[in-house]
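With one protein chain removed, the remaining protein chains of the complex are shown where they sit.
By written order: A and B. Residues from 1 in each chain.
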Amino acid sequence: MLKVTETEQVEFPAAMISEFETIVQRYPEGKQKSALLPLLHLVQAEYGWLSTASMDRVAGYLDIHPIEVYEVASFYTMFFLKPQGKFVLEVCRTGPCCLVGAEKIMKHIEVTLGVKEGEVSEDGMFSWRGVECLAACGMAPVLQIGPDYTFYENLTEESVNQLIKDLKNKI
Amino acid sequence: MSEKVKVTIDGITVEVEPGTSILNAARQIGGDIVPPAMCYYSKLEGSGGKCRTCLVKVSKGSEKDPRPMPKLVASCRTGVMDGMEVENITSPEVIEARKGVVEMLLINHPLDCPICDQAGECHLQDLSYEHGVEKTRYEFERRTFDKIDIGDKIQLHMTRCILCYRCVYVADQITNNRVHGVLGRGDASEISTYIEKAIDNDFSGNVIDVCPVGALTDRTFRFKNRVWFTKPVDAHRDCPTCKGEVTLWYKGEEVLRVTGRKDQFGEVADFICNTCRFETKKTSDWVIEGPRHIAKTSVISSNHYEMAKPLDVIKHNPILIEANKEEFERATKI
Partner (left out) sequence: MARKLLLEHINVPGIHTFDVYRQKGGYRSVEKALKTMSTDDVVEEVKKSGLRGRGGAGFPTGMKWSFLAKPEGKARYLVCNADESEPGTFKDRHLMTYLPHLLIEGMIVSSYALGAATSFIYVRGEMMPQIRILEKAIAEAKNAGFLGKNILGSGYDLELHVQPGGGAYICGEETALIESLEGKRGNPRIKPPFPAISGLYGCPTVVNNVESIAAVVPIINDGGDEYAKIGIGRSTGTKLISASGNLNKPGIYEIDLGLPVEEFIYSDEYCGGIANGKRLKAVVAGGSSVPILPANLILKTLTGESRLMSYESLAEGGFQSGSMMGSGGFIAFDEDQCIVRNTWNFSRFYHHESCGQCSPCREGTGWMEKVLHRLEYGHGKMSDLDLLVDVSKKIEGNTICPLGDAAAWPVASAIRHFRDEFEWHVTNPSDALNRNYGIANYADPLPKLEEIS
């Protein structure tokens, strides 16, 4: 449980709110809670993580209790409840990927970035973590990077080096 | 009223309303054939099915379709069919599975009964006594959480929680603003308000009464006394918020705590308001009705009330005597 009582408010950009409106219309009247996951994805894509204030704002928009949003956000692993690096490298760590070297790739990423799993690099650019099966076992090892979840397949240490270089150049 | 259906549980037949669950049919029979329930609570809609302690075997589906059900089923959430036959304590498979469930519930439980206010009226304690084993096979560090005061009246000790979800249903169904819920996933799930918040509602105190373990306890009673040293007395008062029918727990002349009136299955008859529970602790506030009937199996009644003895249904049924041998001997010895 967070020991803080956050009070700051957040205002979402108008473009995001209009996307909210389109999404909510997909569901029958009174079932707007169905929009919760799509909305949280949009919010996370905008801010990089889900702050309490932004979750409260989503709750207000959908007319549900804030706890209903916290419950959902904390259940699904894609949602970050803490700030992350600008790029979050999510490496598949499940069986089929491990058969072809995912564990080595994770070690390599840890050493190359100089960041432990789940932590953020000093410059705030990178974090990485192992995630469970990404359903791309034939192209293993794989990793993905949000918010658009681009896939990088058949990873080798060289291709990871190149990827990190490219990401650094993107900045 | 639609026609009643017949169901046989451990060889005892009972007629119940259609739509009754196996568990509630068993409760109508009573006694030792009633499956234990840690998460089901008849007054909370949607509760049940989660703890798996009430698993039973359906050896005959119904008169129409006599096929047995392929797996053990949660009796609290499975409806009876006419002609259904159910095995509870007469099925070694059920007893074995239940033992497994109890073991699972205990591996991460702190077993801190000596310092837990719930001890003596804890369903997990009863369950472990009846179905558990003395030794644990779990050799890893147990899961722990920090104790949290949610408001000045209720303490949440998540380490003891078995995630029955009852307190969540209480907040959903009898209060107008739920601020706590289940966060996280799997064995990292916890009951929480996420950000520090008091649970503030006229009926919030009922989460204490529905909690089957010592995860939610009454801070106004904290460490005041062991429940078996206190004397339960039924009382009522004119309350503008709730029905005002409660049980007062006395030590000498002093009311140490106030709770709802719990039946033999640990369920309150009526939910009570926080004013009755936390702020009305003078005898003069209440009209005393008399001593509270406490189940014979409870440690609370061990010194005060009637002797433990097997129910009639057990005494006259050789199958049940056999199935329930240990309990039967213990009960008849006294």
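Going forward, a contact is a pair of C-beta atoms (placed from the backbone, for glycine too) under 8 Å apart; a residue touches a chain by one contact, two chains touch by 3 or more.
Note that the structure is a prediction, hence the values are computed from the model and not measured.
Note that the undisplayed chain, when the full complex is considered, contacts A, B. Interface note for the absent chain: among B:74, B:216 or B:268, the touching residue is B:74. What chain B contributes to its contact with the hidden chain is residues 48-53, 55, 71-72, 74, 77-79, 97, 100-101, 103-105, 107-108, 137-138, 140, 162-163, 165, 182, 184-189.
Although one chain is not displayed, its contacts with chain A can still be listed: residues 26, 28, 31, 33-38, 40-41, 62, 64, 68, 71-72, 75-79, 93-96, 98-100, 131-140, 144, 146-151.
Keep in mind that, in the parts below, only the chains that are shown with their structure count from here on.
Against chain A, in their complex, chain B makes its touches with residues 146, 148, 177-185, 190, 192-197.
Residue ranges on chain A touching chain B, taken from their complex, read 1-6, 52, 65-68, 70-71, 74-75, 77.
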